[in-house]
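Note that one protein chain is taken out, while the other chains of the complex remain in position.
For chain A:
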Amino acid sequence: MSRTRTERLVNLVICLLSTRRFLTAAQIAATVPGYEHDPDDAKDHEAFQRKFERDKAELRELGVPLETGTASVFDSEPGYRIAHREYALPDIPLEPDEAAAVGIAARLWQHAGLAAAASSGLAKLRAAGVDVDPQATLGLEPMVTVDPAFAPLTAAARDRREVSFDYRAPDRDDPTRRRVQPWGVVCWRGRWYVVGHDLDRAATRCFRLSRVVGAVRVAGAPGGFEPPPGLDLISHVARWSGPVERTGRATVLVRPGRAAGLRRWAVDSGSGPAGDRLVLPYADAESLAAKLVGYGPDVRVLDPPEVREAVIQRLKEIAARHDELTVTGGAR
């Protein structure tokens, strides 16, 4: 955009903010420098109209609330104005420590689009008179990252529009098309999910945003559904990953100086001639067995039998699987 066009747009904003009446295009052209043209010259008039359309689009793109209406019941031609209360950022009285927090929050985004949105939002707060200390730090700062599906899904959830997307779950061979009414988006322990009503499964489902393949397609009209009242988005995601209670106790024998990863996790330990004895808390015998097998001959389970048997069974199968491979040359 040339300097001229920028200047014309600033003037258009000033003109439409200053009027209470709706101004027609002709009235605007007579007031705003840069729109001078001969309305009787069809070609010139058409050029003006194109220019005016582009300018309106540009302002709307920027978020300027351009109102359309007619000045009186006798007018048929549409007019334009900007209501100051719709245009202006409301007063946000931020204390210095609050302003510092917003300043820090604005630079956490690692996603280019949202980083730009955060800093232009911050620029508006500063323009409203908020001073932001650029040196402030909170000691620990999260890097805020999102998957590409974040923007379209939050927009669809905000507008309550149905969406469809291809979804790849690793235990399925191919992505499947899902149709969802998105209720909201959740960050749970560093991963993003969308929670909503799955139209094909006719049930509530959570989808991990990193598994969405390709574009999110908006299918329905705005306001196309109503999320359930009293919705607690987090609870839907947390349901499958609540805290694990490790009430079981297993005793293992560990070679001296080995299996550091198990030692830091033991609730009790002692050393003997055959090695160090560790007591490990666990919730599920099979997953403990998997972990212990990782240490090979450095670790031997003494108790309980169910963990010991699970470990031996796994070791046999692993040995057999790699034997086969060696015999058939699969590993070579």
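Criterion: a residue touches a chain if its C-beta (ideal position, glycine included) is under 8 Å from a C-beta of that chain, and two chains touch if they have at least 3 such contacts; residues count from 1.
The definition used in the following text is that contacts and distances are computed from a predicted model.
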item	value
Protein name, per the UniProt record, of whichever chain is missing from view ("Proteasome accessory factor C", "ATP-binding cassette domain-containing protein", "Xanthine dehydrogenase small subunit" or "ABC transporter permease")	"Proteasome accessory factor C"
Touch criterion as defined above, residue of A:Phe22, A:Tyr167, A:Phe207 or A:Tyr295 at the omitted chain	A:Tyr295
Listed residues A:Leu62, A:Ala221, A:Val267 or A:Ala283, member touching the removed chain	A:Leu62
